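Shown next, in structure tokens, is the structure this report addresses.
Shown here: the complex without one of its protein chains, the others still in place.
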Amino acid sequence: MEKKDDRYEICFCGSGGQGIITAAVILAEAAGVYDMKFVCQTQSYGPESRGGACKSEVVISAGEIDYPKILQPDILLAMNQSCCDLYFLNLKPKGLLVVDATMVTQIPTPRAVAVPFTKIARNEIGKEVAANIVALGAVVQLCQIVSVGNLEKALLARAPKGTADVNLQALHAGMEAAKQYDLNTLPHVVMEEEE
Amino acid sequence: MSAFGSDKKRVLLQGNEAIVEGAIAAGCRFFAGYPITPASEISERMSRRLPQLDGTFIQMEDEIAGMGAVIGASLAGVKSMTATSGPGFSLMQENLGFACMAEVPCVVVNVMRGGPSTGLPTNPSQGDVMQARWGTHGDHPVIVLAVSTVLDCFQITVEAFNMSEKYRVPVVILSDEIVAHTREVVTLPSVGEFEAYNRVSPKMPPEWYIPYADNSMGVPPMAAFGEGYHHHVTGLMHDVRGFPTQRPDEIEALVGRLFRKITQGFHEIQKVETFMMDDAEVAVIAYGSVSRSARRAVLDARRQGLKAGLLKLITLFPFPRHSVEEALQKCRVALVPEMNMGQISREVKRVNQTVSIVKKYNRVDGQLITPQEIYQQLIKI
Partner (left out) sequence: MPQEVAEIVRKYLRHDKKFPHIWCAGCGNGIVLGSLIRAIDLSGVEKDNIVLVSGIGCSGRITVYVDLNTLHVTHGRALSFATGIKLAKDSLKVIVVMGDGDATAIGGNHFIHAARRNMDLTAIIINNQIYGMTGGQYSPTTPYDSKTTTSPYGHIENTFSISELAIAAGASFVARGTVYHTQLLDDAIRLAILKKGFSVVEILSNCHTHYGKLNGMETPVAAMRWFRDHVAVVGKEGALPPGRSAETDEKIRIGVLKNVEKPVYSEEYQKVRDHAKNSLSS
């Protein structure tokens, strides 16, 4: 019988066009194809290709995964305010909220890491569309669920021709930004139980 | 050029993409379809993959034409398939019936979305189970298989082609939006690892060929157009030579054989998986993406001391009655969770004959039934 709950759940959410699904697919590929773990990546979306609410989920486990969607995320990456508000209550008590500080100004829990992914992508990388990869770098830095080498491999396998350097740069910019956070200094729970 | 190159490859694929790779592994070289959410990725990958293998992809003017072209290609000797979702599946029904009647092997994938009508294009459902079985008019045999994982999408598609070729019957694969868009890692097989079954061709000279003659399996050899047999294929009731008939004895023999070939192959066609059923007192009977939630719910229930088990149906039709009967005899209660108002639960009740209690749990709001919901139902029992 499979082990109980070594599943690690990551939820990416934001607006259509922000690369939410691409980031999740790269993470899933790194964990599944290169780190040899079991992964399940799913998404929910509306009729819009651009602008609608978009959510993508990744479950990573050492054993076979039954339920393909997340039950309660260990990490929630919110790339806009409305998604942050909508999904943060779902987080595991000891989960972690990661937000794009460029887009999310009202942060609903102190157990959060707020990095201006879009601003970094725009100013440091010169391509705002790379915000998803900056965010992916930060998320992986914070959760350490896949090796950096394999993440790079997966990223390069998916990157369009001629964009390898920009993508790697974005990934590492995100990782660097996240390194400045010491998770031990954050509150240990997303929300305190009532006294 | 081989289908996959020489080495086994671990790849991250969507369910829809895995169906394409399964089809190719089974020898499919023709696809005709029409774009529809959430099945479009099948068309997209086919349009890229098939020409690499000297196959053919064509996007037709509608699903009716897609189904027609698929049957035409199969009659010309090429394994063929199409893929669609609810509304398109409805449009295919008439020609699907032609494939049943004229015994043309082909595979139809229906990635189920919420219905009726345009319904919920981007959300899952299991509402087309009975349409898959009885969608076309008239009494007809058909095989319906359900997939629940990306690996299933690959393997069951191979199975679907094999069954279709072996029994000369259209095979419907029921997927759903969740399975279709879930990405998981699968290892693509090297060439020849999967056994691909090919239809039996006639060996006799053309003047001895009787296209619809009965034999021990009930499946006559099938000539392709252009092989010198110049036979007639029709959607009308036909005699053993394939020509229209209104003679009751010939009609009865034909319809009888169409059903008999499936009943004779029943044990080979019937595919189920069991999980913790050996000592189970409560059975969950599920299929498609819901069976994944059910598996987790069973584990959760076991942890609470409830002896639950899962019977996952892969073959939905012909209904795997023996496996279901066995589960019903063993367990005092069977729970059938479905993303419809209760389609397979009716079938379970039909074979139950009051041995056990059959409960259903239904969700039709476009959301996958969660493990918690099934668990809650289980502990209530």
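Order of writing sets the chain letters: A and B. Residues in each chain are counted from 1.
As a working rule, a contact is a pair of C-beta atoms (placed from the backbone, for glycine too) under 8 Å apart; a residue touches a chain by one contact, two chains touch by 3 or more.
Owing to the predicted nature of the structure, the values given are computational and were not obtained by experimental measurement.
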Completion exercise
The omitted chain touches B
Fill in the blank from the handout: By the document's definition of touch, the residue of B:58, B:217, B:333 or B:379 touching the omitted chain is B:58
Handout entry: Of B:10, B:232 or B:350, the one touching the omitted chain in the full complex
Key = B:232
Completion exercise
The one residue from B:197, B:243 or B:266 touching the chain left out of view is B:243
Handout entry: Contacting the left-out chain in the complete assembly, out of B:16, B:80, B:162 or B:343
Key = B:80
Completion exercise
Contacts from subunit B to the absent chain lie at residues 1, 29-30, 32, 48, 51-52, 54, 56, 58, 60-62, 64-78, 80, 94-95, 98, 224-236, 241, 243-244
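Heads up, the rule we're going with is that only the chains that are shown with their structure count from here on.
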Exercise for the section: Between subunit A and subunit B, tell me the centre distance in angstrom, where each centre is the average of that chain's C-alpha atoms. Expected result: 36
Handout entry: Complex contacts: residues of subunit B adjacent to subunit A
Key = 10-12, 121-123, 149, 178, 181-185, 289, 292-293, 295-296, 299, 303, 368, 370-372
Practice task
Over in the complex, which subunit A residues touch subunit B? Could you list them?
Solution key: 1-2, 4, 25, 28-29, 32-33, 36, 38-47, 65-69, 71
